[in-house]
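Okay, here's the structure, questions in a sec.
Just one protein chain is left out here, and the rest sit where they should.
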Amino acid sequence: MPTRELASRIDRIVQLLQRVVIFAVLWWVIAEADPDGWLFGVPFVALAVVASLGLTPSRTWRIDPPGALKYAWYFVTQSFLGGIDVALRAIRPSLPLDPMIVRYRMRLAPEHARVLFADTVSLLPGTLSTGFEDDSLTLHVLDCELPIEQSLRDVEERVAGVFGLTLSSEGGDLRVCETLTGDECE
Amino acid sequence: MSVIIFGLASVLMLSVIAGLIRVERGPNPADRMLAAQLFGTTGVAILLLLAEAMEVPALRDVALVFALLAAMAAVAFVKRAWHPGPSEKGGGPS
Partner (left out) sequence: MIDAISIALIIVGALFFLAGSAGVLRFPDVYTRLHALTKADNLGLGFVVLGLSLRADSWVVVLKMLIIWALVIVAGATAGHLVAEAARTSHVVPWRRRS
């Protein structure tokens, strides 16, 4: 057997086992460690593994643990600030809002990283992702005074760290959209 | 102690009422969908509190199902339910 084929077969088995472990742990937690739960758990873990292999046959990304930890810490602190920021704006009588639509050219290329980027951005202070267009992410910003460009670049670097990716030298810049629906940007 | 938790769960019901007002006011379908999301998140919090106060662990499973259904509802809404017209108006306080 050629070594390449052997390697890919081992890789498939490792991925299968990984998924079995992940879903079994999930079940164990959901059943709150009740041993009787396995009566239902075993068939459902099997079904979940089959479904996940059907939906994503092979995982093309990997997670870099130190990068993921850095991201987690950044996420916790920033989403805390994001919640406080919007809560204060919501209860202040003057309703301090000055929204705009912007378009950010992403330096991240892989789709999974872009999805994590968009979801993260929506939980940080003052930004809400509202759609992908080619290599750009269109965002709604609560207050145009906020230093959005810098924080978007920071998030992007942390997300790249999670998957051990290097950022493209292209992009990382922001344009303010003059038409309100973001169809055309300056 | 569980009385306090009951009290806090009922405070969260105020949040659900706010969502109901938003459903009533709209003005467009996206606003109503957003209120449905509010029910999802607040419902999860209320159920987790009740699971603790009433000592009914099964309510945590209900919370889990709430979270899953809220996600499905949003996707179904965007994919299927809302066929927007070309000039839907949404701006302006209401």
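The chains carry the letters A and B, assigned in the order they are written, with residues numbered from 1 in each.
The definition used in the following text is that a contact is a pair of C-beta atoms (placed from the backbone, for glycine too) under 8 Å apart; a residue touches a chain by one contact, two chains touch by 3 or more.
Predicted, not measured: the structure shown is a model, and the values here were computed from it.
Taking every chain of the complex into account, the omitted one touches A, B. When the missing chain is restored to the complex, the residue among A:P43, A:G83 or A:P147 that touches it is A:G83. Within the entire complex, the positions of subunit B that touch the omitted partner chain are 1, 4-5, 8, 11-12, 14-15, 18-19, 21-22, 28, 30-31, 33-35, 37-38, 40-42, 44-45, 48-49, 52, 57, 60, 63-64, 67-68, 70-71, 74-75, 77-78, 82, 84-93.
Not every partner is drawn; the one left out touches subunit A at residues 26, 28-30, 32-33, 79-80, 82-91, 95, 97-101, 115, 118-120, 122-123, 125-126, 128-131, 138, 140, 142, 180-182.
The working rule: only the chains that are shown with their structure count from here on.
A straight line joining the Cα centres of subunit A and subunit B is 23 Å long. Subunit A contributes residues 30, 32 to its touches with subunit B in the complex. Looking at the complex, you find that subunit B touches subunit A at residues 57, 60-61, 64.
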